[in-house]
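Only a single protein chain was left out; the remaining protein chains are all shown in position.
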Amino acid sequence: MARIVGGIATSHVPMIGSAIARGLQNEPFWKPFFDAYKPVHEWLEAVRPDVAVLIYNDHGLNFFLDKMPTFAVGAAAQYYNGDEGWGLPVVPPFPGYPELSWHVAESVMADEFDITTCQEMLVDHAFTIPMALLWPGEGSRAIRTVPITVNHVQYPLPSPARCYKFGQAIGRAIESFDDDLRVVVMGTGGLSHQLDGKRAGFINKPFDLMCLDKIVGDVEAITRLSTLDLVRQAGAQGVEFQTWLVMRGALTGEVVKKHSSYRVPISNTAAAVIVLENKYPALAEIA
Amino acid sequence: MARIVGGIATSHVPMIGSAIARGLQNEPFWKPFFDAYKPVHEWLEAVRPDVAVLIYNDHGLNFFLDKMPTFAVGAAAQYYNGDEGWGLPVVPPFPGYPELSWHVAESVMADEFDITTCQEMLVDHAFTIPMALLWPGEGSRAIRTVPITVNHVQYPLPSPARCYKFGQAIGRAIESFDDDLRVVVMGTGGLSHQLDGKRAGFINKPFDLMCLDKIVGDVEAITRLSTLDLVRQAGAQGVEFQTWLVMRGALTGEVVKKHSSYRVPISNTAAAVIVLENKYPALAEIA
Amino acid sequence: MAPNERGRDEIPGMIIFDGRQAMKGYALNKMCFSFNSQENREAFRRDEDAYCDKFSLTAEQRRAVKDRNVLALLSAGGNIYYLAKFAGIFGLNVQQIGAQQTGMSEEEFKAMLVRAGGQ
Partner (left out) sequence: MAPNERGRDEIPGMIIFDGRQAMKGYALNKMCFSFNSQENREAFRRDEDAYCDKFSLTAEQRRAVKDRNVLALLSAGGNIYYLAKFAGIFGLNVQQIGAQQTGMSEEEFKAMLVRAGGQ
């Protein structure tokens, strides 16, 4: 049976992608940021996941307003990156795991989530940058992936509570997959930031720190909020925190925080990363 | 406030479309079939709907497997028909009602249905033929429409129970729309038929007659079934009956059957039409 | 296995188009979906092999396409809704497709449907 070894959430700011593309990881501005991922690499080496189920929001690469799904599940053998229009270099494709994708699709549909399935899906920076951060270099193509998107472009968006429940359904789906696999669940985006309007540049550090705290042991404090509460508190693009809620929903009730880091600003954004481990007595058994 | 005046479900067999295109309505084979729609026209003249919310399944015109939504809500000002590849003439576009579409989208999302919104949407024969049957000639462009699709192409499909609940959410959505409107809800497809495999040509008249009966006063007898039960009993394409369940869900608990007709075969299909009226004391008030 | 998947292989004479078929048939279905366009139907008619190359069909799919064999197309992962567009190129209607799949003549197939109406 598949086991979820834990969850990771990380920001996916495009500027991180260009820093990687230009090899700036050791420049004074960037070094502390990239160093914060070293404990994540160590954790990943310890838990050795076979698959990453990666929840993110598409920023207008794969989806347009003609067909805008609330939740979409990728079901392809390969996921290609594409030109997003503002200069980030296109990276090579990532291997998928269509059998697991279809199992997740079947299972969450049985749980009454009305997903869109995608047998082709271009993955944007919100997928590729977290992959590059967690598995620098070749490593990010040695792990198989299931990309899952949450709509943050066109309102109505799903509520934080619905996102969390979707995560719970994904968790049940993964853990009922027959193959012996170690799965890491990822959420990407956030924390507080706003790109559009006179409110551009909005950041809310106290709210972010509250979220980083509550996501560990009191997630209902956040799922109680409405989408609009999130916009108010975290900025228009701060709603990306919903991908963190999906990730968190996929974990068991109790988790251990293994690592977290918070840094403001990276580009316009409060950047953060967190590693949560499922409290599994079973983890040792599949070691 | 908008009021649902009732619901209509009808088959959408392509051959009906070519009969209309070729003007065969009075030919011996077709006359009884088309005559069965006269009571429907009379009912429509009596209730005078302003809007049709039309639930159907796309047959590979608007959606492909790269982005296959479980439930999609059209939100365009115009809906164009398109070439489906096997010879049905392309008909002129239908006027939409984007304000109502967005209201439905907001409302069903608040009820935890994870829809896909479509600001462009090609409507196929499952939309155009029922429109032509109900409003022959120019009439079908005098009424505004909200097309809503249910996936019947790629499994997992939604269950009959989920479809019925989706209909209930659509009903609540319509009835909470601020404008004074009379709305007819339509479901299109079915009844029993199967196009693919050695089982092609499968028809189950007793099951169809049961459905035509139970949809009026005992819909739970059908929503209890699984999707696979529907396939077994009604054939692979008989699952289109799910669009009838969405329509029925949008009506109030109690309905009156105003008309129904059943005819086998039209092409490979058991063709049927039914008119259900909501038991509204309020109907007279908005007359 | 999710509860909704149980029993899918147990209905005789048909294949449920789920993920297993989808994985097998994507190239074929993508080609057939392209036949919504007149231009593409003509391109196929002009040079069938080149058109199949463009979509990287498997050997099994090419064979089934060449043979216009609906059952073989289905077992190679084809979905009936997209295959209908392929059949449209040859002007085949659903009765003719039904007859081919059931091994009946078109008249026999139609007669079977008429009998079903008289149950």
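Residue numbering begins at 1 within each chain, and the chains themselves are lettered A, B and C in the order written.
By definition in this document, a contact is a pair of C-beta atoms (placed from the backbone, for glycine too) under 8 Å apart; a residue touches a chain by one contact, two chains touch by 3 or more.
The shown structure was predicted, so the numbers you read here are calculated from the model rather than taken from an experiment.
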Write out, one label after another, the shown chains that touch the chain missing from the document.
A, B
Which of A:Gly23, A:Pro206 or A:Gly253 touches the missing chain? It is A:Pro206
If the hidden chain were put back, which of B:Trp102, B:Tyr164 or B:Tyr262 would touch it?
B:Trp102
Touching the absent chain in the whole complex: find that residue among A:Pro92, A:Gly197 or A:Gly217.
A:Gly197
With the missing chain put back, one of A:Thr70, A:Thr128, A:Gln154 or A:Asn278 would touch it. Which one?
A:Gln154
Touch residues of subunit A, complete complex, unshown partner
14-15, 59-61, 64-65, 82-87, 153-156, 159, 194-201, 203-206, 226-228, 231-232, 236, 263-265, 267-268, 270
Suppose we count only contacts with the excluded chain; which residues of subunit B make the list?
75, 77, 98-99, 101-103, 105-107, 109-110, 119, 173, 176, 178
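By definition in this document, only the chains that are shown with their structure count from here on.
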Find the geometric centre of each of subunit B and subunit C from their Cα atoms only, then give the gap between the two centres in Å, rounded to an integer.
25
Cα centroid separation between subunit A and subunit C, in whole Å?
38
Among the residues of subunit C, which ones contact at least 2 other chains?
2, 4-5, 18-19, 22, 26
Two-or-more-chain contact residues of subunit B, please, as numbers and ranges.
65, 154-156, 159
